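Taking it in order: structure first as structure tokens, then the write-up.
With one protein chain removed, the remaining protein chains of the complex are shown where they sit.
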Amino acid sequence: MDLQIALLLGQDGITNGAIYALLSLALVLVFAVTRVIFIPQGEFVAFGALTLASFQAGKVPGTLWLLIGAGIAVAVVDLRAVLGRSRQRRRIFSILGWNLVYPVVLAILIHLAKPGELPLAAQVILALALVVPLGPMTYRLAFQPLAEASVLVLLIVAVGVHFALVGLGLLFFGAEGSRTPAFSDGSLTLGSLTVGAQTLWVLGSSLTLIVVLAFFFERTIYGKALRATAMNRTGARLMGISTVMAGKLSFLLASLIGAFSGVLIAPITTVYYDTGFLIGLKGFVGAIVGALSSYPLAALGALLVGLLEAFSSFWASAFKEVIVFTLIIPVLVWLSLTTHQVEEEE
Amino acid sequence: MGATAAVPVLEISDLCVSYGKVEALHHAGLRVGQGQIVTVIGPNGAGKTTMLSAIMGLLPRSRGRICFQGVDLDGAEVEDMVAHGVNLVPESRALFGEMSVEDNLLLGAFSRHRSGLRDQAQTMEEVFRVFPRLKERRSQHAGTLSGGERQMLALARALMAKPKLLMLDEPSLGLAPLIVRDIFRVIGALKATGVSILLVEQNARAALQVADYAYVLETGEIALEGPSRELIDDPKVVESYLGLGGKR
Partner (left out) sequence: MSPRILLPVFVLSLLLAPQLVSEFHVTLLNYIGLYSIVAIGLVLLTGVGGLMSFGQAAFVGLGGYATAYLTTATSLPVWIASLGGSPWLGLLAGVVLTAAVALLLGLLTLRLSGHYLPLGTIAWSISLYFLFGNLEFLGGHTGISGIPALSMFGLPMKDARNFYYLIWVVVLLAAWLTINLLDSREGRAIRALKGGVVMAEAMGVDTARSKVVIFLIAALFGCVSGWLYAHLQRFVNPTPFSLNMSIEYLFMAVLGGAAHVWGAVLGAGVITVLKQWLQDWLPRLLGASGNFEMIVFGVLMIFVLQRARDGLWPILCRLVPQRAIARSVPVADVLPRKSLPEAGEVLLEARHVVKRFGGLVANNNMNLNVKAGEIMALIGPNGAGKSTMFNCVSGVDRATEGEVLFRGRPVTELDSREIAKLGMSRTFQHVRLLPTMTVLENAAIGAHLRGSRGVLPAMLHLERAEENRLLAEAARQVERVGLKSSMFEAAGSLALGQQRTLEIARALCADPCLLLLDEPAAGLRYMEKQALAELLRKLRGEGMGILLVEHDMDFVMGLADRVVVMEFGEKIAEGLPEGVQRNPAVIEAYLGGVD
């Protein structure tokens, strides 16, 4: 391997690593706030990418029907919960608004605007507007009724959601993969290294998103409320921070990060309905490096995963996945040597 | 009978709580009048914490009515109680250990976060006037505070919500006598600001000295009640604590 190839692989690794890092942050966040090991994270990546690809192909993405269906389901369960209680009439409008009116308005918009002819930026925004609300809706339908259940039960539910979403992905987008055109053409030449425009887009957007997230958690009251819930659930409830609100918000952030990552990688690799799962799991490997609790360590671990993947695809391309997933063995050894005997769960 | 002097802020009746098959609180009732300090004392395991948790909505109530300022709050959850102006400082303090003192206080005002930054800064200044120590440590992590400072922060954080009713669970727990005195001085002073207080304490003498009215809880039942200054010398209170009853 010469320097040229090493630089190329490194660039590849960092690009993928940046995506994994974003996902690992979302995974750590969701776990800390809701104790859900968010296996379906990757499906949001695939939905984001494939929804965008549908728009570009001038088709109506199936995720629109999912949004409408999920919206109806959420409206039904929420209304049933609210109607029994006289003091919450005011909430009815917001329930109907977000779960029924919003999807319908979006559907009309998509129908009228002919997304295939819109500029890319508008398509991206539409794709996000369509996929991101599915996050909190998933929380409402699958996880909120089980908020007090053990990590184990929540994990099985997460796997169930993963199964359902992968199956729906196949139904909506078919078994064919899609690839979208790059956000912009051209490349940047730094000495002997040529960096593709999409790589810059990925790195720039990931960094921006990480900075925005850091600002959100450090400086805004809702960000602090999420951190407070992760630290001390009872304490947070006593401040009036509802567990449901925290859960929905963390799922919203996770689906935003997921769908956005999907949009970013769609021009780099061909995305299939089940591609997201492996991508999400690589984010998990990063999150495990951070012991599911440290954001910086998780991000670093994810970068490491990206680099390892890039270099092993050069040395032993058939065993790329094996090498990446075996990385967690030394991490687990290290964790088990440094962690003390665990106390009881539940 | 009861806290008759003022309009009741909180009135609970017939409150029962069970853990599985075991009933920990039987048909308890009490009233807290406007601007009053009412204390519930009793030995360990009597069900004091259970009672506060049930009122707050942290524990499911198997029966009973909870009336706050004339509004029925029977099925209310924790967030609803906070929204109505009821705040609980739990025995564990439940601080956010890896956040600064200031962030802890800001989160205390979460229920009123729409009131604007200026209003909150003003409330924080008021709170700092009561607890000057916290102002010195405003950027320190809550987890690094001493026991007494933690209790002060817990109290201060609850005050940030501008509660109408403040419920305190064992504020003296595990604190040295000098600090206990400080805490009770603050509790006494709060009365002047118009907030009503429901105080649960094991430290019976301190609680009785600061309170207007008291209930004695024993094995999940209200065994005794009356104006504090009458109960303070009641031999039955001493008995229930030291178990002298069985000797005679």
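Order of writing sets the labels: A and B. Residues in every chain begin at 1.
Just so it is clear, a contact is a pair of C-beta atoms (placed from the backbone, for glycine too) under 8 Å apart; a residue touches a chain by one contact, two chains touch by 3 or more.
Note that this is a predicted model, so its numbers are computed, not measured.
**Q** Among the options A:I37, A:A53 or A:A259, which residue touches the chain absent from this view?
**A** Considering the complete complex, A:I37 is the one touching the chain left out.
**Q** Taking the entire complex into account, which one of A:A142, A:L203, A:I279 or A:L297 touches the absent chain?
**A** In the full complex, the listed residue that touches the missing chain is A:A142.
**Q** With the missing chain put back, one of B:G29, B:P43 or B:G226 would touch it. Which one?
**A** B:P43
**Q** Write down which of A:V74, A:V161, A:M239 or A:L256 is the residue touching the left-out chain.
**A** Of these options, the touching residue for the absent chain is A:V161.
**Q** If the missing chain were put back, which residues of subunit B would it touch?
**A** Residues in contact with the chain left out: 19-22, 43-45, 143-144, 146-147, 170, 172-174, 176-177, 180-181, 184, 201-207, 209, 238, 241-247.
**Q** Over the whole complex, note the residues of subunit A touching the chain we left out.
**A** 37, 141-142, 145-146, 149-153, 155-157, 159-168, 170-171, 174-175, 278, 281, 284-285, 288, 292, 318-319, 321-322, 325-326, 328-329, 332-333, 335-336, 339, 341-346
We adopt the following convention: only the chains that are shown with their structure count from here on.
**Q** How far is the middle of subunit A from the middle of subunit B, if each middle is the mean of its Cα atoms, in Å?
**A** One centre to the other, that is 42 Å.
**Q** Report the residues of subunit B in contact with subunit A in the complex, numbered from low to high.
**A** Contact set of subunit B toward subunit A: 56, 58, 75, 77-80, 82-83, 87-88, 90, 92, 94-99, 103, 106-108, 110-111, 113, 157, 161.
**Q** In the complex of these two chains, what residues of subunit A are touching subunit B?
**A** Against subunit B, subunit A makes touches at 85, 87, 221, 224-225, 227-228, 231-232, 234-242.
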